[in-house]
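Every protein chain of the complex appears in place save one, which is left out.
On to chain A.
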Amino acid sequence: MKLLISSLIACSALIGGTLTTQARDLTVVSWGGNYQDAQKKIYFEPFAKETGKPLLDESWDGGYGVLQAKVKAGSPNWDAVQVESEELALGCADGIYEPIDWSKLGGKEAYLPAAVSDCGVGAIVWSTGIGYDGDKLKEGPKSWADFWDVQKFPGKRGLRKGAKYSLEFALMADGVAPADVYKVLGTPEGVDRAFKKLDEIKPHMVWWEAGAQPLQLLSSGEVVMTSAYNGRITGINRSEGKHFNFVFPQSIYAIDSWVILKGSENKDAAMDFIAFAGKPENQSKLPEYVAYGLPNLEAAKMVDAKFQPELPTTPANLENAIPLNADFWTDNSEELTQRFNAWLAQ
């Protein structure tokens, strides 16, 4: 009997010991790659120094289910997470984020209206568009129609694996004006049209999933052009002396936001961190490392003029670019993703 009891105690101690952790350090989660390297330099390390407490940073590749599962399981192991606009909209509706204390951030009017939400604070404005290697293509593509033109630009192409962005780009390649893309995509005929256009380019496609992949594909010459995030393109140009180009016309821009997971044990520290990252003097350092637009209005003004041509928020770059329609994708994501996966599998 004694042996049984001691064995049970040993087991539970073993399980308990691995499952319960002591007070966890503030954990901030972002998108990895050279973007997170920049954040480490200008947000994570200075904040840890200022508060005198360690800050852990992790990276993820998105996915609403990841956050939902963490919150549902109780006491999530992440505190502040940078999310895309649909994850913000979905999670806000489902109540898996802590409300934001806007008084710590200098009020809602300090930010771009599109970057303000009850559950999230805009972190960056970023664009997805065509990226190509200027050293290999002297005369590069200028539109999605060029991206689809495999006669003019022979070689493989890369797109992010998923219905989101692929369908919009296909419609623009098919001649739909950027401003009308979501109107057309809102009809069943529009969706069919986008898939039909994607059929044309399917044999030439390489599908990527993580934001660092398109750079690798371009560097190795595996693809001649690919959809990419603008900040990553300028980032690699600076860090590795490449001459990659990003095509702003017909690109799609979106806002990423900081959120705090519901029930986070470090929610106050996380709120302080978000406020720290939102301070104009801190945020305005970002474009020096990666070319993302800044949602804090004061910070945007402080950015050096030489970085302006690279930012998605510069007026010249906004011409003919469209914002991602998060409402459309929160409604249609599951159905269109299922169809997209079926289309891929054929």
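Some notes on this structure:
Criterion: contacts are C-beta pairs under 8 Å (C-beta built on N, C-alpha and C of every residue); 3 or more make two chains touch, one makes a residue touch a chain; residues count from 1.
The rule is simple: contacts and distances are computed from a predicted model.
Think of the chain that is not pictured: of "PadR family transcriptional regulator", "ABC transporter permease", "Alpha-ketoacid dehydrogenase subunit beta" or "Phosphoribosylformylglycinamidine synthase subunit PurQ", UniProt labels it "ABC transporter permease".
Across the entire complex, the residue among A:24, A:238 or A:339 in touch with the chain not shown is A:339. Only one of A:94, A:149 or A:265 touches the chain withheld from this view, namely A:94. Of the residues in chain A, those that touch the hidden partner chain are 1, 3-4, 6-8, 10-11, 14-15, 62-66, 68-69, 71-72, 90, 93-96, 161, 202, 205-207, 209, 220-222, 327, 330-339, 341-346.
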